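Just one protein chain is left out here, and the rest sit where they should.
Residue numbering begins at 1 within each chain, and the chains themselves are lettered A, B and C in the order written.
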Amino acid sequence: MAREAELHLRDRLSRLKSIGLLRGASISGELARLQRQLEKTSEPTDQEIWQHVELARHPDRPYTLDYVERIFDDFVELHGDRARAEDPAMITGLGRLHGRTIAVLGQQKGRDTHDRIRRNYGMTYPEGYRKAMRVMEMAERHRFPVVSLVDTPGAYPGVAAEQHGQGGAIARSQALMSRLTVPIVACVIGEGGSGGAIAIALADRVLMQENAMYSVISPEGCAAILWRTGEERVKAAAALKPDAAHTLALGVIDAIVPEPEGGAHTNWDEAARLLGEALQSSMEDLSAIPGDELRRRRRARFRSLGVYASSTVSTDLSTEETPTPK
Amino acid sequence: MAREAELHLRDRLSRLKSIGLLRGASISGELARLQRQLEKTSEPTDQEIWQHVELARHPDRPYTLDYVERIFDDFVELHGDRARAEDPAMITGLGRLHGRTIAVLGQQKGRDTHDRIRRNYGMTYPEGYRKAMRVMEMAERHRFPVVSLVDTPGAYPGVAAEQHGQGGAIARSQALMSRLTVPIVACVIGEGGSGGAIAIALADRVLMQENAMYSVISPEGCAAILWRTGEERVKAAAALKPDAAHTLALGVIDAIVPEPEGGAHTNWDEAARLLGEALQSSMEDLSAIPGDELRRRRRARFRSLGVYASSTVSTDLSTEETPTPK
Amino acid sequence: MAERIDISIEHRNVPEPLNDKPHPNTCPRCGSHYRDDELAENLHVCPHCNHHFAVRARQRIAQLADEGTFEEEAAELRSQDPLEFFDVRAYTERLVEAEQKTGQGDAMVIGGAAIERVPCEVAVMDFAFMGGSMGSVVGEKFCRACESAAGRGVTLVSVTASGGARMQEGILSLMQLPKTVCAVEDLKDAGGAMISVMGHPTTAGVLASFASLGDVIVAEPGALLAFTGPRVVQQTTREKLPEDFGLAESNVRFGHVDAIVGRRDLRPYLGRVLRLFSKNGAHGA
Partner (left out) sequence: MAERIDISIEHRNVPEPLNDKPHPNTCPRCGSHYRDDELAENLHVCPHCNHHFAVRARQRIAQLADEGTFEEEAAELRSQDPLEFFDVRAYTERLVEAEQKTGQGDAMVIGGAAIERVPCEVAVMDFAFMGGSMGSVVGEKFCRACESAAGRGVTLVSVTASGGARMQEGILSLMQLPKTVCAVEDLKDAGGAMISVMGHPTTAGVLASFASLGDVIVAEPGALLAFTGPRVVQQTTREKLPEDFGLAESNVRFGHVDAIVGRRDLRPYLGRVLRLFSKNGAHGA
């Protein structure tokens, strides 16, 4: 990563410190960890990035329901899209976080073989997004804030999924999230796989666990296209930079949620405690903002993402590049 | 029909005259016709009621698209529920009425055998109601008034229709109509068959063509249940009173739209002209009312429907009956 | 499932069915037979095979509401006969008979109550009254329950068991669909919530109106939830019906219902959901 990106990260760190984005015990730990990441950022090796990918996909990593049962009280799971199907790859429900009722969304991978197949390895069908949408609409009506836990290799790439409108469902789920006037906090807790992930991640505050990944394409898919072999996935991952520190540096996420030393899979309870604190602290920050203003800022946040330059010569690459301010 | 119902009808007629619900050339014709109906109401025979049923189902009667192409300019049909299917039994689209863009809904029976089968004889699937709902949502966003033309034997009673949530779709379509803040005018133009009809008939102004029918169950279905033979359908129709005059008397519809002498099938253009005038005149009345107030009145209108009494003795039928005011 | 109880003595005393109809205390699924008090003690669930017997409205309220909290509303409402409906008998006669048989004024009981100490409003249908059909009185009572819930700022718990609209009130019975839908929307606009519990059967006009509009929808095991029942679908379409056609279990699979909740778990489940929907979001915690 270049000097410029390092500057971004430093800038973000200082903003984090000054605005106190995440409060309480976890914040100092997070900052320290970020500091350490920053010290490493001058030269993260391809292998280091790949380790994040492997940790994000670790088979013992806690999944959505593992966190939900540890973080929320009185959780009631809600099922079905009220139209055609129940998609077990998407969890929806209501639960209480520090006494406040929250609408919870999240992709769910399976733990054992049977469960994995039933939940389609966390790959959501359009029906899953529609279930999430109807629960979001309910949340809006009852002024329940929304927590969304992202963990999917991607939306399911199957014939029926296409026929049932996968692309449109992902688009409309985002559109709905951009319309809500209740606070939304999303956290990538494992794999943030492309359209399947962003479908439920258009949030006021986007968090990412320390060892999660967030990418427009899987390293394998990228390697297959660019190098014409999936074998080059380590190289592809290094090029895509899907790790939390890079994603933070690009302004795509707002904060990194620390994991227990060694990764979330080493201590589910501690991982859940850290995640719960981050969610709660984000909710507290957002709860004072009026709904209309929340929505305005949420859209402005995403509207600002991207890096481009202006050129006065129309057929040449610009020499005077003016990077967009974040 | 009893004296009380006659009084209702007289009352409605006088209201119609005073508030000028339907203006223009058609109104005098309508009133004259209503007057004639009123004169007949003292003793409509079973056969007279059955004639309405037969006219409502007449195979040459104009259907939704026949009216749409005669009444609306620049009509563009919209297709699909954006989720699973296109239901040709439900027409949706945009067109202009006297220069104003209107969202149009309506059930469509087929004219020839092929078309009838394709359109499932006007029996809507849940997907058809969902298509109507997405067009209503678009109408709300763009402040397009809604015109709904009702013509269905009923929602389709099939295995897939049930699996896809027929009951819930009908309920949610009504719920959406009760939420819209744009004017809605519905007209029963043929068969107003039970839940399949009311799904798109929760309107500010509910009209009914002179020879249309509107019923909670088909005369055949009613006869099969009560007399245990469909043969008694004429008797069942007489008991159900699904004709326009009775429906008006009960306060279920707001006005009767006249048809050409002999029935709409004798002169499609004239039937369309009369219907178009009624729609336009209703729209003019409604367009001045603010959206919130429109919705409040719409709900109050349906909230008031029903006839019941209060009894002070809890296990006996009341002797002191106090009919609810309309 | 509860531990199997010894039903051998009861089995020996199963009464002869009248007119081919099994005795109401005989389980139609496994044939076990129970005394009234046994059934009531088991919430009208067969302890042997988990079959859920029909529950009368007042029994249901007794099962769900905290003791002594139920206060009935609008008990005085009675159906009229606006159409002077007469088939083989007059509608007025059928109404008298239904009231005498059931002790109910119509097919729904409404009122304020508390479930697991969370105040709420309940609207419970009674299938024994003319097949739980929805006419003007059911519609009006349901609307009043919505208004009462909104007025007191509590959640509405609806429990349905209905064959559909009440034919004898003609088009007015159809109008109870939009009427109750509007009432639910008014309740929701007032910030209220509705939990819909679908008992056996919840069909036609009731499924196609308020019952489907619950923020949370649960069904009892084995309940038939269908807009059109299996017999009519079969006759109309000649389609082969799946074995679980329209049953609660298939409704969950097709995404129409949040959960199937057995009658023994219903009270705590409702308590949990009521707490989630109560205004401070932390009620009873």
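Things worth noting here:
Note that contacts are C-beta pairs under 8 Å (C-beta built on N, C-alpha and C of every residue); 3 or more make two chains touch, one makes a residue touch a chain.
Since the model is a prediction, treat every value here as computed from it, not as a measurement.
When the full complex is examined, the chain removed from view is found to touch A, B.
The omitted chain makes contact with just one of the residues B:57, B:79, B:116 or B:296: B:79.
For the chain left out of this panel, the touching residue among A:170, A:257 or A:272 is A:170.
Remark: the omitted chain is touched by one listed residue; of B:142, B:228 or B:297 this is B:142. Considering the whole complex, the residue from A:139, A:250 or A:271 that touches the absent chain is A:250. Take chain B: the residues that touch the chain left off the picture are 73-74, 76-86, 94-96, 99-101, 127, 131, 138, 141-144. Counting the whole complex, the residues of chain A in touch with the unshown chain are 2, 5, 155, 157-159, 161-168, 170-172, 174-175, 178-179, 194-195, 197-199, 201-202, 214-217, 222, 225-227, 235-236, 239-242, 246-247, 250, 252, 298-299, 302-303, 305-312, 314-318, 321, 323.
Convention: only the chains that are shown with their structure count from here on.
On a Cα centroid basis, the chain most remote from chain B in this structure is A. If you average the Cα atoms of chain A and of chain B, the two centres end up 48 Å apart. For this pair, chain A with chain C, the centres built from the Cα atoms lie 42 Å apart.
Chain B and chain C have Cα centroids separated by 30 Å. In chain C, 254-256 are the positions where the chain touches two or more neighbouring chains simultaneously. Shared contact sites, meaning residues of chain B that touch two or more other chains, fall at 163-165, 168, 172.
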